Each structure stands twice: as structure tokens, then as C-alpha cells.
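Complex shown without one protein chain; remaining protein chains in place.
Think of it as A and B in the order they're written, each chain with its own count starting at 1.
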Amino acid sequence: MGITREEVRHVAFLARLELTPEEEELYSEQLARIIDYMEKLKELDTTGIGPTTHPIPTPNPYREDKVQPSIPQEEALRNAPDKERGFFKVPRIIGEG
Amino acid sequence: MKPYSLTIHEAHRLLKDGELSPEELTRSVLERIDEVEERIKAFVTIDREGALKAAREAGERLKRDEGVTPLTGIPISIKDIFCTKGMETTCSSRILRGFVPPYDATVVKRLKEAGAVIVGKNNMDEFAMGSSTENSAFQITRNPWDLERVPGGSSGGSAAAVAIGESLASIGTDTGGSIRQPAALCGVVGLKPTYGRVSRYGMIAFASSLDQAGPITRDVEDAAILLGIIAGHDPLDSTSIDEPVPDYLEGIGRGVKGLKIGIPKEYFIEGMDKEVEEAVREAAKTLEKEGAVVEEVSLPHTEYAVATYYLVATAEASSNLARYDGVKYGYRVEDPENLLDMYCRTRDKGFGAEVKRRIMLGTYALSAGYYEAYYGKACQVRTLIKRDFEEAFGKVDIILTPTSPTPAFKVGEKIDDPLKMYLSDVFTIPCNLAGLPGLALPCGFTRGGLPIGMQFIGRALDEATILRAAYHYQSVTGWHLLKPSL
Partner (left out) sequence: MEFEAVIGLEIHAQLRTESKLFCGCSTRFGSEPNTQVCPVCLGMPGVLPVLNRRAVEYALKMALATGCRVNTNSRFARKNYFYPDLPKGYQISQYELPLAEKGEVLIEVEGRRKRVGITRIHLEEDAGKLVHGEGADSRYSFVDLNRAGVPLIEIVTEPDIRSPDEAVATLKALRDILLYLEICDCNMEEGSLRCDANVSVRPTGETTFGTKTEVKNMNSFRFLRNALEYEIKRQIEVIEEGGKVVQETRLWDPSRGVTVSMRGKEEAHDYRYFPEPDLLPVPVEEGWLEEIKGGLPELPAEKAERFVREYGLPPYDAGVLTASKHLALFFEECVRLYPKPKVVSNWIMSEVLKELNRENKDIKDSSLTPDLLASLLKLIDEGVISGKIGKTVFEEVYRTGKDPRKVVEEKGLVQIADRDALKGIVEEVLKTHPAQVEQYRKGKEGLIGFFVGQVMKKTQGRANPKVVNELLREALS
């Protein structure tokens, strides 16, 4: 099956990665080989087999609805690359979508 | 013997008896770091001041004999995947450079509460993605047994540091073998506990349904001690198991008489290193001689484990790594034109090649039209792999396998062939898929002097039995006592 160059570009967009043409080339090739290998799973008949998404299933615990202290605004923003007046600051959404 | 080469339990005895102070021990470790770190490159952060301060506090604690644990005053290191309050945490990634968490991971909190001295944060493959520590954004860690070779990965910095004496023990994480494989390649002990045994809170996620923290130590006893401290239910991690933590040292010396050990026939594969195979088969004989019942078992879906793993792990990773977007913390590209440009260039520049490759693979596996064929299918095969183990554990108590098909390989040897690198995880991956505990320990050396590791796999939550088997094997062989010399 493999993966086309177009698909690589689409997947990179979904993952918000701007690949250089060289990267695109390299990943197309490598991913094609890896995905080829994954095709191996199709040998197995899994009809009626339930999926495992948690290796050790336990009942999901609940938290009681109690307010815990938040962290100070200054601490919340400390690691931010850009901030202003208590907000995280980002470039405007143009061409986003 | 220099203090830095002590085990935790040896050092603990000396500290309790007042024959050694935590400060002396910590200084010895820091001096060792000064001596070898330039060649090994096992750390991304070294906290000399913090370590000495913690050592002095531990000294007080010992003097007052209040709340002393086997870890009080013991200098350890932790993989840079664990968030440490007020200390930079990078996951060896450019995208997290400079990130200072306002919280401690639960594991870190428990270590600190036990009085451990944290000397620094270990290098790793970026976001734990790799089997050689070559994928660190900052440096390549070297194998102390041969500086031309990799220490394994992703917890390569941890394993190398423990092997060479830059810390007495380390906490690593294991998603597909990242504790056990580097432990094997560096000739130390590595334990991946049952999924959910140790809290994942504050441990930076790679693949949430597979990740598990565990100790990397110089012997089995130390692994039992460390596990006892970090294990246990955590209300901050919904997937952590709410079961009491046993005393892992209790009964560790009961031997292997009558213990049923299964050897899966699928684990001795074409292309496997002959010396590794011989060493593991020899170990089986040794255990048999000690009274264990060794028999062949079958784990028929083993050959599908790598494909299954790399679909599940990358799918989860593609989502887990979406938060690194240049908004709240970490790296942001200079002068972005707009939001989309900021996202795409920040992530392209911030992540390394392997991380991007896996994000791409995982995104693909979840994308419209491919979900069922890849991610969905992998989750079903995961069920089959789990069932293989359930069936095998109906017959035997533990399973014995090699840890890695080969000993440490050369730096650069596999880096250009990701698939080849992935395939080398074949023996460690099934454990993570099934959530079972696995312990790697030394079982010999190649003629070239490289350590060989073997692996015990146990039933869910039955770390005690694999620790017991490993402890007995270690005490009748002594491979773990051999140390690298630089």
C-alpha cells in the first residue's frame, strides 16, 4: 500500500509540521517502508476480537467536586514564550484552518 | 571501594551505622560525575547545590533517626522525563528547553519524601522515542563498557549513569523496553512494573497506555527497594492501580525451587546474536539446576508485536505531543507570520527527526480512512498478544527471554534505518502491550566484553516473583558485580 507524497503532506498538515522538501522526501520513503511492515497485521483474522485500549482495566476513579487552589497567574504564565496583561499572547489566526 | 560504587542497600547500612554521611556519599558521586561525565554524557542537568542541600537534610534525618527510609541520603538520578518542581525538565527536546514545571511528578515527590538525594536529570531519547539515546536533542550518551557504542534507550542516560557510578540508581520509564533494553546494554538491572503500579502523574507522556516508570539499579535488591518507594495508588492518575504495595524484599531470598519458568519458543529468532542466545539458554540451565522447572511455552502472536506497538504508541504519541505548540511553554519560532505558521515551524524546528517521524506515523494511523486498518486493527491484535500471555501464565509462573536480540551496537549503526531500530525492541514490547512487569538483569558477557541481558516477565502485579527469581539468579552467578572501567 505505502503512502503517497500527497498523503505525507496532508498528514504533516494535520500534525502541524512544516516539513522541508528534503524531510518530505525522506519521510515518504521511510514511512512507506514502515507502513508496509505494518501491513503484516492484515494476515491476522481479528473478526470478533475486542480492542485492548487499557492493558490493565480498573474501574475509573471519581474525584469529588471540590475546588482546589489554582496556581497564581504569574506561575501559569511563567513559561510562556509571549504573554501580556495576564493572557498568553499568540499571533492572530490568519490562514488558520 | 569508592562510595559511589555502592549499592543502595550497602550504602544504607553504612549511613545508618554512621560510617558514611550522605554528604560524603553525595560528594563522591559528584566527583565521579566530574571525572567521567565528559565522556559518558549521561546528564542533561546536574544539580550540585540541590544535591548537597538534600544530603545535609538527609544527614539530619539520619541523626535524629526520624522517618529514615532505605533511600534516605542516597544519591540517585532521574530521567529528564519526570517533572521536577523548579528544575528544568526537557525530555531531551529542544521544544521543552527552558521549561520549569511548577509541580513535581508523583514519583519525584515520593523519592523526595523518602529522603533521596537527586543529583540530576538523565539524558534520554527525545520524548523517550528511541532505543539508543542518539535521539536526544542535546547529546549522545555513551555506553560505559565501550564508548563507541550506544547505551541503549530511551533511558540510556539513566543506565549509563548507574553503570559508571554517576548515581547509585536512577528512575527511568519504559514504553516499549526503554528501561530494560538500556539496562541490558549497560549491564545493570532494570524493572518495568505492571502498568498502573507506579503513578504516571508528572511523567511526560509518550504513549499513555504503555508508559510505566521503574528503577534502574546495580542489583535486584535495590530494584525491590526503589519499587517499594515509588509504587502505589495515586489519586492524580486514574489508571494507577489501587492495590496495596507489598514489601518486595520480603521473601526475595526464597529461591527458585519448584518455580515454573517458561521459555517462549518465538523469542529465539533468526538473526539473533548467537552469544545472546547462548547466554540466555545457559541461564535457563542454571535456574533449572537451582530447582526451577523450565519448560517451553508459546506466545504465537509475538511476530506481530512490533507492528502493533508502533501503531498504538505512535497514535497515542501524536495526540500527546500536540500540546507542544509554542503557546504556553517551551520553544516558539521567531517572528511567526500568523498562527498556522507559528504552529508548523515551531513544531518542525522544535522536534527532532525521530519524534516527527512517529508523530507522522501516529497521525496517519488515526486519520480518516485509516483508523480501522491501522490503529483499530492494532488494538485488536493487542488483545491477542495479551491472551498469549494469559494462556502461558496458566502453565508457568514466570517467563524467561533475552532482553535485546543484540548487545550494544555502535553509535550511528542503526540511526538511518528506523525500521531496523524498531525491530530491535521485539523482546521488550510485548510486556508493555500486555501491561505485565518485566525485569532485565545481566546474564553474561560477549567475547568482546559487552554485557548481555535477560528478561523475566511476570503476571500482572506479581513483581515479587520475578524479583525473587532474579535475586536468586544474581546470587548464584554474580554477573552484576562486574563493573566497566574507563
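Criterion: a residue touches a chain if its C-beta (ideal position, glycine included) is under 8 Å from a C-beta of that chain, and two chains touch if they have at least 3 such contacts.
Computed from a prediction, not measured in an experiment: that's the story for all the values here.
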item	value
Residue touching the undisplayed chain, where the options are B:Thr72, B:Thr89 or B:Gln380	B:Thr89
Selected residue (touches chain absent from view) among B:Ile261, B:Leu339 or B:Ala464	B:Leu339
Hidden partner chain, touching residue among B:Gln139, B:Ser238, B:Ser298 or B:Ser475	B:Ser238
Hidden-chain contact residue, picked from the options B:Pro3, B:Pro101, B:Gly187 or B:Pro418	B:Pro101
Residues of chain B (touch criterion as defined above) contacting the omitted chain	81-83, 89, 91, 96, 99, 101-103, 105, 200-205, 207-209, 235-239, 315-316, 318-319, 321-323, 325, 327-329, 339, 343, 363, 366-368, 371, 375
Touching residues on chain A - with respect to the absent chain	13-14, 16, 51, 53-54, 57-73, 76-77, 84-93, 96-97
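Definition applied: only the chains that are shown with their structure count from here on.
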item	value
Between chain A and chain B, centroid-to-centroid distance (C-alpha), Å	23
In the complex, chain B residues that touch chain A	98-100, 102, 194-196, 209-210, 235, 238-239, 241-242, 301, 303-304, 306-308, 310-311, 318, 322, 325-332, 336-345, 347-348, 351, 353, 356-357, 359-361, 363-364, 367, 373-374, 376-384, 386, 418-419, 422, 432-436, 460
Touching residues on chain A, where the partner in the complex is chain B	3, 7-8, 10-20, 23, 27, 30-31, 33-35, 37-38, 40-44, 46, 49-56, 58, 60-61, 63, 71, 75, 78-82, 88, 90-97
